[in-house]
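Shown below is the structure under consideration.
Missing here is one protein chain; the remaining ones are kept as they sit in the complex.
Here the chain labels run A and B in written order, and each chain numbers its own residues starting at 1.
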Amino acid sequence: MQHFAYSRVATLADAINAMQQPDAMVIAGGTELLNWMKEGIAAPARLIDVNGIADLAQVTADDRGLRIGALARLSDVAEHPVVRTAYPAIAQALLASASPQIRNMATIGGNLMQRTRCPYFRAEVEVPCNKRRPGSGCAAMSGNDRTAAVLGATAQCIATHPSDLAVALAALDATVHVTGASGPRSIPLVSFYRQPDGTTERETRLDAGELITAIEVPASAVARQSRYLKLRERASYEFALVSVAVGLDVEEGRIRAASIALGGVAPKPWRLCATEDALQRVTLSDEAAVRKTLTADFADATPGRHNGFKVELAKRAVVRALQMAGEGA
Amino acid sequence: MSGIGQAVSRLDGPGKVSGRTLYIGDIPLDDVTYAVMVPATRPHARIRTIDLAAATAAPGVIGIFTHHNTPRFGRIDVPLSQPVMPLQDDRVLYEGQPVALVVADTLERATHAARLVAVAYDETPFDADFAADLSRTEVAPAFFGIPPDNAKGDVSAAWSAAEVQLEGVYRTADRHHSAMEPAATLAIWRDGELRIHDATQGVFDARACVAQALHLDPEQVRVSNTFIGGGFGGKGWGWPYQILAAMAARELGRPVKLVLTRAQTFTSHGYQAATHQTVALSAQRDGTLSSIRHDSIVAGSFAGDHVEGAGWDTHALYASPAFSTTHRLRRLHRGNPAAMRAPFGGVGLVAVEIAMDELAYKLGMDPLALRLKNHTDVDPSDGKPFSAKKLRACYEIGARRFGWSDRRAAPRSMRDGRELVGYGMSSLVLRAYRFAANARVSIDRDGAVRIETATQDVGQGLSTVIPQIAADALGVPVDRVSLVLGDTILPVAPFTGGSSATMSVGSAVQDAAVKLRERLIAAGANGPEGYAGALAALNVESLSADGTWAPADPEASPAIFSFGAVFAEVGVDEDIPIPRVRRIVGVYDAGKIMNPKTARSQMTGGVVWGIGQALLERSETDPRLGRFVSKNLAGYLVPVNADIPEINTTFVESFDPHASPLGARGIGELGALGVAPAIANAVFHATGVRVREVPIRPEHLLVG
Partner (left out) sequence: MRTSAPSQPGGGIAADDTVAISLHINGELRHVLTDRRATLLDTLRERLALTGTKKGCDRGECGACTVHIDGRRVLACLALAVMAEGREVITIEGVTPADGLHPVQASFIEHDALQCGYCTPGQVMSAIACIREGRATSDDEIREFMSGNLCRCSAYPQIVAAVRAAAAGA
């Protein structure tokens, strides 16, 4: 690990100021950044410990929506009574994340800033990876692509985004609030993540020197009847092979509105917009009809050599998650 | 009394639950330095240059070793150790091979400096893709003294004449031991003597390797440990990191601590190598087998001669008049594999027992009935009787406990809601590996008994069972018995592996304790003062006796094998086919059980290993980079608590006097046998999809 300077800040203003220094990075839970530093993926010159900014850890809710401070810990948000009842997909996604110990450390903001679990990116030595060293190539493409993306991949990168929470937030139309030297702004979660392009190492629309301060989720019938389904080979403590968050508004067995996002299949949480439109007025219990609505969104799937199964698995996961949300399960 | 057969709670429990037990990396030492290996990033190459400028200039660096300044090692010929040693020349034979060793005053500084070592390679063509060309193989060298090929009768004639034939190809994956404690060596050079604390499963083997490499007399080297944080075959014998730590301690004159990083554990002490096995069974219409052919192609290494003996025990399974087993080695530019719980049959049974299930369907027979039909009480290879075989009882008890008779024969015929439910079973067999061992037992006037033997405790329960054996022989409470182990200054004992320790070391301890008791009785211990009176009569403070045990000539012995039967129930969601094990029943025939409490835990642990083998454990490789892709515990999946359902294990006990004077055979690997094929067979029964490889993954079942 490289040498670094370490400082603590107690206010957001101090944090923003400190972040304007070269090669500065924010540390909160530390559960991601420390691993990057150990593997040589990141080598900040300055670490700014923001854990002392108490008002960034608040979770508040009213009739209009939910506001989660960026420093709230995953375990606290998962246990929050309003999150559990009015935004169940969020609570379920959080409880399916990592382990109890890590959920006690990791923050909401840090969770959204996670980077891919692609084994080439995470390797203990550098192997060709455009995220890790721009221009070095993508070893996953010609190598073992079993966990790689089947939607939204590009010629630069086929990695998936690992956050469970981001998938739930994408389905529930959350907004990310950020602040930097030029003041606060907000970004819809669905456009917070970039698709890999020439700057594969930049994964979000967060600018240098900016910090996530909070997440807002609007209250809705869809959010109240939401569900997160995570598929993985190990029963716990594993990243998703495929995951899906759905929200439903159902009237007399027919879908009035549906909201669906997939995880584990794309470089970002993947909203199924065409499916959502096609599901309107479909009878939820008509499995064949539900299944048919998925065709358009998967038409552009680009399975590789070892991950083709994820296309079918994802389709089945969506159908199942819709059924579960409908059953209130 | 708390002697043999009693459910004594683990004597090493209090130290372990409180964190007071010292593993190698925990040993406090003044003036210690930290060594960190720099692994090769190429599978086959010559080192062109190593730039040490940045690393040398880094704060705290005490020494850096490369092939330019490392002393030439002596030739190592300890059986099963890796003969190819690093830092001797510019050749790289596997990714992860150490190419430099950095020693610094703190762990952080050593770790950082190691990253600053810049190595340039001239790459040479390599082959790290096991499946790419299965025609390039060689006849496997004899291993453990077991020849690669074994046959009896005319297999091809029996096959041609058979009413029913079944042939299939079965594959197992590369797997890693993944003990929770990364291997660690603490080496101290003082006054011409080398003191090594090492988490090795064999202190004498490690000593021999270090002594040979460093041109020392073995008497100049002492290797010890008290507890090992799990081994499973990965901490056996001799590996480069041990030699490097010892070398650095001598060269620098400072104590050196080398603890592998988790990533380095994937390339530093072996792994279970992938196999490609062909099984051909022929039978009469009534299920009577006429031939078994089992041909194994196993992945090997250019850096060593390990052979995954998948078919070694196949002949002992069923009463077939003709059988043939072969082993072909396909060497790759990867590190040398190693034995891993359960090696050999643990891999081979996957093929044979799935094939038996397939044959049962082909014959329209119940899978258990097919096994019973071919039961044998003699070793088909030489006609010798088995020493004490209770497999029929295992089948019967297992089937009853499991409720096998509730099984409907047809695939996809049982369900629970959305879950397809399947039942599957497997037989299992394990040859008894036994080795010569020695021990000393002493007693003092306070009645404190002390056992000394160089065996190693890898967590299997030895630190409880060995004192029980001595307590039993001497008729004293087990809490009066202490055990000193894992040290080359103690009476010689073998490496801990192959499920051999209780038979081998336990028998030597019993021999010593019985001799001690005889001496005490001869000195008047039957009097009211008991043993203390005998010691007083002898006018000594304490008395000891040396014991020894060695297995009898195998030619003169019956065939000594353990057996068992495993029954598995799985659930597979009808749409989302990720199999989950719902319960396992295992019934085992392993002779006399020393401690039912620790034995049950050991069997349970073995079953969990089988669940991992069946559904999770696969170390993915990248043939173009020649490396294991995920050298971590997030990418290499071992089971977690939530994966593990009810596991019901029991023993059909008997006293096997041929295996050991204790009547015991070994159980360390027994529980890990047969589980994966039982699960694979249950997955077929649940889904109707026959998967001929493990681990079974959703992509195998997402069909139709």
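Things to note:
Following the convention adopted for this analysis, a contact is a pair of C-beta atoms (placed from the backbone, for glycine too) under 8 Å apart; a residue touches a chain by one contact, two chains touch by 3 or more.
As the structure is a prediction and not an experimental result, all values here were calculated from the model.
Touch, as defined at the top, links the missing chain to these shown chains in the whole complex: A, B. Of the candidate positions B:17, B:57, B:369 or B:410, contact with the hidden chain is made by B:17. The chain that is not drawn here is touched, among residues A:20, A:60 or A:99, by A:99.
Only one of B:28, B:145 or B:417 touches the chain withheld from this view, namely B:28.
Although one chain is not shown, part of chain A still touches it, namely residues 1-4, 6, 27, 29-31, 34-35, 37-38, 47, 49, 51, 75, 98-102, 104-105, 235-237. One chain is missing from the display, and on chain B it is touched by residues 9-10, 12-23, 25-26, 28, 31-34, 59-60, 105-109, 112, 177-182, 227-232, 259, 261-262, 458-461, 597-598, 600-602, 604-609, 632-634, 638-644, 646-647.
One rule holds for everything that comes next: only the chains that are shown with their structure count from here on.
Spacing of chain A relative to chain B, judged by their CA centroids, is 40 angstrom. Interface residues of chain A, counted against chain B in their complex, comprise 1-2, 40, 117, 119-120, 122-125, 127, 139, 142-144, 146, 231-239, 241, 306, 308-309, 312-313, 316-317, 319-320. Considering their complex, residues 39, 41, 108, 111-112, 115, 261, 263, 575-576, 578, 580, 615-616, 620-625, 627, 629-632, 634-635, 637, 639-643, 697-699, 702 of chain B touch chain A.
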